[in-house]
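Below is one structure, written out as structure tokens; the observations come after it.
Note that this complex is displayed minus one protein chain, with the remaining chains in position.
Labels run A and B following the written order; every chain starts at residue 1.
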Amino acid sequence: MTAGGGNLVLAGLRKDYGVGDPAVDRLDLEIAKGEFVALLGPSGCGKTTTLRMIAGLVEPSAGRILLDGDDLTAKPVHRRNIGMVFQNYALFPHMTVADNVAFGLEMRGVAATEIRDRVAEALALVRLTGFESRRPKALSGGQQQRVALARALVIRPDLLLLDEPLSNLDAKLREEMRGEIREIQKRLGITTVFVTHDQAEALALADRIAVMERGRLAQLGSPEEVYERPATPFVARFVGRINALAAAAGGDGRLRIGGQPVPTGDLRPAGTKATVMIRPQHITLSQPGISLLARVTGITYVGDVVQIAVAGDGFSVVAERGTADSSWRGLAVGQDVGVGWPASSALVFPENADGR
Amino acid sequence: MSRVGTVAARIGIALLYVFILAPIVLVFAISFSGDNFIAFPPKTWGVRWYVALFAHEGFARGFRVSLTLASIVVALDLLVGVPAAYAIARLRFPGRDALLAFLTAPLLLPTIVLGLAMLLVFYPLRLAATYPGLVIAHMAVTLPFVVRIVATALSTLPGDIEDAAATLGASPATVFRRITLPLMLPGVVAASALAFILSFDEVVISLFVVGPRLSTLPVELFRYVEGRTDPMVAALSTVLILATVSAVLIVERSVGVMRALGR
Partner (left out) sequence: MADDRPSQPGLAATLSLPAIAAVSLGFLLPVLWLARMSVNPTEPGGVLREGWTANQYVELFTDSFYAELTLASLQMSATATLCALLVGYPIALFLYRLESRWKTLLVLLAICPLLVSGVVRAYGWIVILGDAGWINSMLRGAGLIDRPIRLVNNHIGVTIGLTESLLPYMTLSLLAGLGRLDRGLEEAARTLGASPLRTFLRITLPLSLPAVVLGSTICFMLAVSAFVTPRLLGGGRVLLLATEIYEQALVTLNWPLAAAIAMALLALFSVVLVASGRLQRRVAE
């Protein structure tokens, strides 16, 4: 099975519902042919609206959508040749699996024999051969999901849009489908936009992640970039767990918490306030006397990792250790420890970095 | 709960069911009476009242009128009500709630008041005791149900499936024909059946707008019960009940079958 793949450009895209802030504002995004991009953000950040504008289901208030240089903005939905998988799958309940998958081909006037072949091929791709005459209601959630995927892919779309396709599946199935979707997308080389609020899903699937916040693009980058070098405190908090500490620069320009200097890579003008953010796995715990003094307030064993909460003068952080690493086993609640981290792993944001 | 209590509760419930069903069951029983007057239990049994029923000119005429009337009413209800229901359930426009409230407003009015109002307005317009008058009158009390049922059926359609069809290349007209229409069909069938039964059974409003030349079956029945009490009415009632039950069963079957196809 082949599928087309196009180069998608969103230029200054904006959607204003007339009440409150725009749902999407000044969105610029370029997605290369064959690339898998995740639109990640909390609910209400505009990611679904963006996806529906690309599909043609929502009319943009301003801006343009280009696919391979073609301006799609004024093209009605049914002429766009875009495959979309909906959150609730949106399978046609009055049609069989085969009819569902054949629908898009029928709309394109494809000959009956070719429809049969391509439907069979698409169902084979999602491993549903033999389910042709079933009704959607007679399928499990995962199977429905795969029918929806086959239905979107069989039309050889220029672009594949996935709207939280995994959110209605249970945890185990979700991970399985994650792999399956990625594998099919790679094999077909189809340009894909994937909307999700689940950062783990975005990190695992996407070539690049576009983190959205209140209608704006907060950061665009590879999973590593977004996770390791978040552009804003919002991105840092939304992608993965992180500790945030309020600090102020002392006379020597070094940032201090509760008067004690903390390791960071840079110097700041005296008196400036900043937020220092450190991932839990970068926090080191050592003998008291070195770096910040703190006391263990809780130890939570969560299987793969153990989380150690510590609190000191004017701050509290959580450190994380793999349970294979036995260094935490000596610790007990109430014990004094020294808290530190490598200066290179500290992210420093000026105060109000989130405010706009 | 104690066993005695449970048994007592069961018996109580059974008695309440007897109360609900007794009139209907006894009508059925007494239709086979051979007596001249209603007395229960009858002294003699037979089918003489069924024979009399089918020879009764007034009932036969009323039956034809009611059947014609209900058919016209259902057809017009669908023609007028389905587009309105579609607009209410599927389109976005200012005043949508007000429209639904207006179209279902006749249900708020007692039928006795509505019947009188129709009499007053139909008389000078020469619509009293005519088919157009009866059709308008029956539409007023059936259209609200059609609009409401079809609108509900449309608004409970699984979300996004019309959008999905559009992304697959279906034009708006095709989406309506291939997706929306088949999925709203069970609602339309249910609405038609209810409208038919309501129109066929309607008596209060009809009493005000019928005339000697054009009268419906329920009105004939009402007048007959008012005047005489013999078992012929029971025979007619039995026929009507059986007709209603079979209509309901047919609808249940067809809607059930369509459900099975649809869901």
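Please note the rule applied: a residue touches a chain if its C-beta (ideal position, glycine included) is under 8 Å from a C-beta of that chain, and two chains touch if they have at least 3 such contacts.
Quick caveat, the model's predicted, so the values are computed rather than measured.
Chemist: Given that one chain is not shown, which residue among B:Ala22, B:Val51 or B:Leu181 touches it?
Modeler: B:Ala22
Chemist: Using the document's definition of touch, tell me which of B:Val7, B:Ile112 or B:Ile250 contacts the absent chain.
Modeler: Among B:Val7, B:Ile112 or B:Ile250, only B:Ile112 touches the chain that is not shown.
Chemist: From the list B:Ile30, B:Ala70, B:Leu183 or B:Leu214, pick the residue that touches the absent chain.
Modeler: Here the residue in touch with the unshown chain is B:Ile30.
Chemist: Take the complete complex as the reference. Which residues in subunit B touch the chain that isn't displayed?
Modeler: 1, 9, 12-13, 16-17, 19-24, 26-27, 30, 37-41, 76, 79-81, 83-84, 86-88, 91-96, 99, 102-103, 105-106, 108-114, 116-121, 136-137, 139-140, 143-144, 147, 197, 201, 203-204, 207-208, 218, 221-222, 225-226, 229, 233-234, 237, 240-241, 244-245, 248
By definition in this document, only the chains that are shown with their structure count from here on.
Chemist: Between subunit A and subunit B, what is the separation of their C-alpha centroids in Å?
Modeler: 54
Chemist: Can you tell me which positions in subunit A touch subunit B when the two form their complex?
Modeler: On the subunit A side, the touching residues are 55-57, 76-84, 86-88, 90-94, 103-104, 107-108, 135, 137, 151-152, 155, 161.
Chemist: In their complex, what parts of subunit B are in touch with subunit A?
Modeler: Its residues touching subunit A are 158-161, 163-172, 174, 178-179, 182-183, 261-263.
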